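Left out: one protein chain. Kept in place: all the others.
Then we have chain A:
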Amino acid sequence: MSAIPVNAYLLLALVLFCIGLFGALTKKNTVIVLISIELMLNAVNINLVAFSKYGINPGITGQIFSLFTITVAAAEAAVGLAILIALYRNRSTVQIDEMNTMKH
């Protein structure tokens, strides 16, 4: 059970976060970008849970916090998708590089 060191959890979270960040910064399809953001959030969740078990002050707080994160992430995904659909209706595209109306 305790064979897995905390470093492994952190490494997994790091890899997951980097994949998510890479996806969020490079993918052109907005849906993929949203999914990548979910990946980054989940990497954070892994960190929270890992520290709640093996951290300097183990406790239940980290796990509860990750539950909050999951809830908020769900809401965020719903809102994000809703915005995306509205955008799609307006612009007939989900390509993120075409959504540049915030230009100067």
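Following the convention adopted for this analysis, a contact is a pair of C-beta atoms (placed from the backbone, for glycine too) under 8 Å apart; a residue touches a chain by one contact, two chains touch by 3 or more; residues count from 1.
To be clear about the criterion, contacts and distances are computed from a predicted model.
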{"item": "Hidden chain of the complex, named as in its UniProt record, picked from \"C-type cytochrome\", \"VacJ family lipoprotein\", \"NADH-quinone oxidoreductase subunit L\" or \"TRAP transporter small permease protein\"", "value": "\"NADH-quinone oxidoreductase subunit L\""}
{"item": "Hidden partner chain, touching residue among A:Leu12, A:Ile35, A:Leu84 or A:Met99", "value": "A:Met99"}
{"item": "Interface with the unshown chain - residue positions in chain A", "value": "21, 24-26, 33, 96-97, 99-104"}
